[in-house]
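Complex shown without one protein chain; remaining protein chains in place.
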Amino acid sequence: MKSDHVVSIKLYSAIFGALLVMTLATAGAAFIDLGGNLNTVVAMLIAACKALLVILFFMHVRYSSRLTWVFVGAGFFWLMILLSLTLADVLSRRWLPTVVG
Amino acid sequence: MSDSSIVHAHQFDDAEQQHEASWLGMWVFLATEVMFFGGMFLGYTIYRSTYPEAFADASNHLDIWLGTINTAVLIGSSFTMALAVRSAQLGARKPLVRFLILTLVLGALFLGIKFTEYYAKIEEHLVPGSNFSYAGPLGRAAQIFFSFYFAMTGMHALHMIIGLALLTALIVKAGRGRFSSVYNTPVELVGLYWHFVDIVWIFLFPLLYLVGRHLQ
Amino acid sequence: MNGPVEERRQHYLNVNYGLKSWLLTVDHKRIAWLYLVGVTFFFFVGGLFATLIRLELLTPQGDLVQAETYNKLFTMHGVTMIFFFLIPSIPAVLGNFLIPLMIGARDLAFPRLNLASWYIYILGGLFTLAAAAAGGVDTGWTFYTPYSSIYSNTHVALTVIGIFITGFSSILTGLNFIVTIHTMRAPGMTWFRLPLFVWAHYATSIIFILGTPVIAITLALVALERLFGLGIFNPELGGDPLLFQHLFWFYSHPAVYIMILPGMGVISELITCFSRKRVFGYDFIAFSSLAIAVLGFLVWGHHMFVSGQSVYASMIFSLLSMLVAIPSAVKVFNWTATLYKGSISFDAPMLYALGFIGLFTIGGLTGLFLATLGVDIHVHDTYFVIAHFHYIMVGSAVMAYLGGIHFWWPKMTGRKYPEPLARLAAVIIFLGFNLTFFPQFVLGYLGMPRRYHVYPPEFQVLNVMSTAGASILAVGYVLPLAYLIWSLRYGVVAGMNPWKAKGLEWETTSPPPTDNFEVMPTVVHEAYAYGAAESQAVYPAGKPANV
Partner (left out) sequence: MSTLGFPLFPEQASTMAPRVDQLYFFLLGVSVFFATLILILIIAFAVKYRRRSDDEQPRPISGNLGLEILWTVVPLSLTLVMFVWGARLFFITFYPPTDALEINVVAKQWMWKVQHAEGRSEIDELHIPTGRPIKLIMTSQDVIHDFFVPAFRVKNDVLPGRYTTLWFEATKPGAYRLFCSQYCGTQHSGMIGHIIALEPAEFQSWLSGGATVVSMATAGENLFQKLGCVSCHAQNDTGRGPSLAGLLGKTVHLQSGASVTADEDYIRESILNPQAKIVAGYPPIMPIFKGLISEDGIMQIIAYLKSLKREEGAQVKK
């Protein structure tokens, strides 16, 4: 299921440092107008990176069995199903305008 | 019940199987939790795409500095939690207790800051309901934003409170020397839970605090 | 294996006595009984509501109950039957009892969690009953906003909190099953030696853990909206009335598969046993269960074809809904093929199984009408839908549940039920069911909308037929309750394996010992090895005396 891998304090500290840097980066980037939806994209990318670091190292998934990966993946995959199919409705709802000539 | 050095419950063949089951069980539970918060993330996404201006405007009513500090505090608590699990793996009792207490303190600090923010929002009449008042023409959709703000951070805070209770129990047990390098599953599982709650906040922070800062 | 010796043997039922030994048990077999008592209670509560509904619909006028009462009746009928009977029925009773036995384990992975799920289920049930006692709720089991969040002035919050709580019971049961099936299989019990019942429950558990949390948060938001004025679903603020429906059906469509998949698992066991044959196309049935669980999450939008959903999204959902029909069809054909060149006997469980195949075929095929966009426009929200899902949930799921209860009754109690009466009940239920629900297909295509307290007079004859059928059905349901209770004391003592069935659960005594097996098995054969070796497993430490 999972190996009893003991992660070094050094690696934990490096991850912690990276997470702090990214927190400041995302807060800073929020003040700069990147135009369009780019601000949101950047913020979400940084959040995804942070989450990935926490999952892989703090939660030891990097050192765990395939089965753990499957359930981690399942959670996010199902979330994507929920988001994408609902947005398929919301975003295409006005493709057929209610108006006529 | 068992001839090995660690006790395992009767339904398991050995401690290894028990540990496997607990670890898998926790991950299955976390997959559930992803979907629990997922429902709110979906609602948020839909409304933000429908009312981008109102969400940006309403988001600017949140205190970005308190938000950033709280993010750092929570990441710090995840760090100390990871170190607590490490100490448990190594069978180091004193550091284990110390890191658990540190995690508890940081978690409590997070909630303290959060409730200060809530208090400010109550003062500013930004709590959805009959007392809600919002200057400017974007008030209706802003009320939706604040509904999500309170629902999402409220559910998150509820998870934090449960986490603090679990941590307290762990501290008591760890102080009594219940954990060793061979048996530390509860520490590990609470650790997973705590990190998960951290991840939820990692997404909540940009989605709630950083929507419209660049438009100000 | 003579009677008196059997009586003295210690097993899970006589290991200790008293209320406390039951209410604090962590034995999965006893917890199954706790659930059996719970779901039976809610089944008859829901049935009482159904009876009143059918009586009201005997005449086109609203002469038995007021409109408000009628609306509460169909709401409470739906809520109790779906959340408190159908969803826990087969998984929490039969699944709980059988999964550890079938995979050769001493218990589920988390016995205390298992007991906790039952208490959570009961707590949720109490909330919902309290709502009913306080005056009821009238939103329909679907709780569509903004009616449920703003306009209804009945006990919506109390009811949805009850369902929210019960949801965690489902989640914990699913979690327990998944972990147990992954980690606690007996030596030699590979995935492809698992009984199909276990595959079906694994698939169901996936829906439990990934679907249930979504309905939980959705109903929590409705409760928060009613209690604290949160505004997520409020159209006055610009809220989207379709958001709730998306969230609701994301769970509630897969929930239909929660109700039917375990039933399909039961049927696979019954068909093989009573035709004494290995199941036809084992791999296909196993994978079709998983396919149903996964595809089931992609089709919820077919409940929203006329809801104002985007036409393009509707097309995607319609196409995906067509795909989910395939694994169901595969199962039906494989069960039928299993009968071919078998040795078929007609004991009561088999009658239920054969009835299941017929009714599920009709229920499944009529599902295609609802997935087909052009026809759904007409039949949506009419009695056609009512008829369709009762064919799946009552005609199929309840038939499977009763078939399973009869089949494993000797294992659970150590005694046989009276066979002639049981066959009679099975036939009565089959006939009563068809008379109740077949006319509703006709009513639906005629255009009678669902949830109507009064209806135009031209629909009366078909409604009278339906009510007549319902009274026959009621007799059919009370009968097993009576003779099964009777058999607990007076039934013939059953041996270890009265049906000469295959499967590990038949290789231990009836009733089984607390730890399930005197000697833990090592599996050496595939499932359903009818006509092959004596048993599926070997017992390295020597066979127990009474095997």
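Residue numbering begins at 1 within each chain, and the chains themselves are lettered A, B and C in the order written.
Everything below uses one rule, namely that a contact is a pair of C-beta atoms (placed from the backbone, for glycine too) under 8 Å apart; a residue touches a chain by one contact, two chains touch by 3 or more.
Model, not experiment: these values are computed from the prediction.
Participant: Among C:L24, C:V37, C:A134 or C:I377, choose the residue that contacts the chain missing from this document, as touch is defined above.
Facilitator: C:I377
Participant: Consider the whole complex, including the chain that is not shown, and state which of B:A141, B:M155 or B:I202 touches that chain.
Facilitator: The single option touching the absent chain is B:A141.
Participant: Determine and list the subunit B residues touching the chain excluded from the picture.
Facilitator: Touching the missing chain: residues 51-54, 136-138, 140-141.
Participant: For subunit C, which positions touch the chain that isn't shown here?
Facilitator: 62, 67-68, 71, 138-140, 142, 144, 146-147, 151-152, 235-236, 238-239, 241-242, 275-278, 280-284, 305-308, 311, 314-315, 318-319, 322-323, 325-326, 329-330, 332-334, 336-337, 339-346, 354, 357-358, 361-362, 365-366, 368-369, 371-378, 380-382, 442, 445-447, 449-456, 458-462, 529-532
What we mean here is this: only the chains that are shown with their structure count from here on.
Participant: Testing understanding: with touching defined as stated, what is the shape of the graph linking the protein chains, line, ring, star, complete or other?
Facilitator: It is complete, because no pair of chains fails to touch.
Participant: Of the pairs B-C and A-C, which shows more C-beta pairs in contact?
Facilitator: Taking the two pairs in turn, the one with more contacts turns out to be B-C.
Participant: Need the CA-centroid distance for the pair subunit A / subunit B, whole Å please.
Facilitator: For subunit A versus subunit B, the centre distance works out to 15 Å.
Participant: Using the touch rule from the top of the page, what residues of subunit B touch 2 or more other chains?
Facilitator: 20, 24, 28, 31-33, 35, 38-39, 42, 46, 50
Participant: Taking each residue of subunit A in turn, which ones touch at least two of the other chains?
Facilitator: 1, 67, 74-75, 78, 82, 86, 90-91 - these are the residues of subunit A that touch more than one other chain.
Participant: Subunit C touches which residues of subunit B in the complex?
Facilitator: 9-12, 17, 20-21, 24-25, 28-29, 31-33, 35-40, 42-43, 46-47, 50-51, 128-130, 140-141, 143-144, 147-148, 150-151, 155
Participant: Subunit A touches which residues of subunit B in the complex?
Facilitator: So the residues of subunit B in touch with subunit A come to 19-20, 23-24, 27-28, 30-35, 38-39, 41-42, 45-46, 49-50, 64, 67-68, 71-72, 75-76, 78-79, 81-83, 86, 89-90, 191-192, 195-196, 198-199, 202-203, 205-207, 209-211, 213-215.
Participant: Contact residues on subunit A for subunit B in the complex?
Facilitator: It is residues 1-2, 4, 6-7, 9, 12-13, 15-16, 19-20, 23-24, 26-27, 30-34, 39-40, 43-44, 46-47, 50-51, 54-55, 57-59, 64, 67-68, 71-72, 74-76, 78-79, 82-83, 86-87, 90-91 of subunit A that touch subunit B.
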